[in-house]
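Every protein chain but one is kept in place in this view of the complex.
Entry: subunit A
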Amino acid sequence: MAESETTGSGMVVIYHKRRNVEAAMMLFALAIGIIGWTLVEYNLHEEVPTNLPVVAGIWVMLGLIAHLAVRIRIPYADPVILPCAMLLNGLGLTMIHRIDQISDPVATGAHTQLMWTTIGMTLFVLTVTFLRDHRRLQAYTYIMFLSGLVLLLLPLVPGLGREVMGARIWIFIGPFSFQPAEIAKIVLAVAFASYLVEKREVLAEAGARVLGIDLPRPRDLGPILIMWVASLLVLVYQRDLGTSLLFFGLFVMMLYTATERPSWPILGSAMFFGGAYVGYLLFSHVQIRVNAWLFPFSNFDQNLQVINAQYGMAWGGLIGTGLGLGRPGLTPLARSDFIAGAIGEELGTAGLMAVVMLYGLIVARGLRASLASKELFGKLLAAGLSFVFALQVFIIIGGVTRLLPLTGLTTPFMSQGGSSMIANWVIAGLLLVMSHQARKPVAPVTEDPDPDREKTQHVPAGGSA
């Protein structure tokens, strides 16, 4: 069914659908997860588990449903993103299952995580099936902006939010806990994209020129100031440098992309680093993090977690101890924040690099969808989601490997945690929908049931690009 053709004028590229390629890669990704899980069992208990067919069956079924939804509903979607996400999710489940085995009696973190994976993938399938065209999201700019900010700041509400390990990024409703920031990430990305597409001409107006940089007009600074204040609130009251950086970075990057004015990222970076520096001077928890990054051994007990992750990765060496054969349990929070450390220990630095490359592939394919997109909202949203995904991977894996000060973000698709799992599958779904919209033929093709509808959707490619 994959075909490539150009029209007589050579104006329109028709992409391959690439669904069979995706299917083949899916098989590979599913196999790695299943083999990893089997290896854990075999290395720890020296026998191939009897429930292997059941586990493998569930996993293949999940992958199959996701693939079929894409194949049927958005056949032109990017073929790489879903297998990468599936592989990462499988590795994450494997690692959580492996860490479960350390405690006695064994923990059931992997069961919970599999449940969240199922919910996440269900949302993925729903996104793919019912959204199909991301432009429908453009209609709710201000509602989205407001609800995003509310979600972001929700943990500050007394009685609802609770501080867990120094960071107030959780809300508790009855027995359920949730990190609303993960959802806020998507909602705000959508809100920014539609707002900026609308206002980009105005925002691009030049103001004063300082040191060779065209500053924006003061009256356009409103939105960036709101986001800056929101980021600072997160930093100060939620004590979460990572989330703060993530949202502010997302906003500044989208502002820059929309206006094409380099002054935004320059100004934004200055504001963030200025704020972060003041935060460093004022707050001991920020100082502790920076100290743990630069001089972890200056306070062995306080920096035990970071140090232990380094020990683990050094112990694993280049090719790792093998699944089930290392001691990732020595690092606190090995299942969630430090899962990259556990990967580095048991799959080695080579394995960790492979995981980084998988994330890189997702980001690259997301940005590719953005570049290929024929309209501005999709461009901006795809670029924003890809960037925030990349930034999150950079911050958390960089923190675990001592490239950056550690901040407690989740490792997409791998860390234990429901909110993160749901959010990342929705992001994957959105990226696929946007890539489908970008890649599907503009001209009506025979299989489209309603050529007229297709025509009305057509937007000339590129805008100012």
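Just so it is clear, contacts are C-beta pairs under 8 Å (C-beta built on N, C-alpha and C of every residue); 3 or more make two chains touch, one makes a residue touch a chain; residues count from 1.
As a working rule, contacts and distances are computed from a predicted model.
When the unshown chain is looked up in UniProt, the name that turns up among "succinate dehydrogenase", "ABC-type cobalt transport system, permease component CbiQ", "ABC-2 family transporter protein" or "Cell elongation-specific peptidoglycan D,D-transpeptidase" is "Cell elongation-specific peptidoglycan D,D-transpeptidase".
Among A:49, A:75, A:360 or A:441, only A:360 touches the chain that is left out of the view. Among the residues A:30, A:376, A:427 or A:442, only A:376 touches the chain that is left out of the figure. Across A:70, A:88, A:267 or A:352, the residue that sits in touch with the chain not pictured is A:352. Listed for subunit A, the residues touching the missing chain in the whole complex are 253, 256-258, 260, 300, 307, 310-315, 317-318, 326-327, 330, 344, 349, 352-353, 356-357, 359-360, 363-364, 367, 370-371, 376, 379-380, 383, 386-387, 390-391, 393-394, 397-398, 401-403, 462-465.
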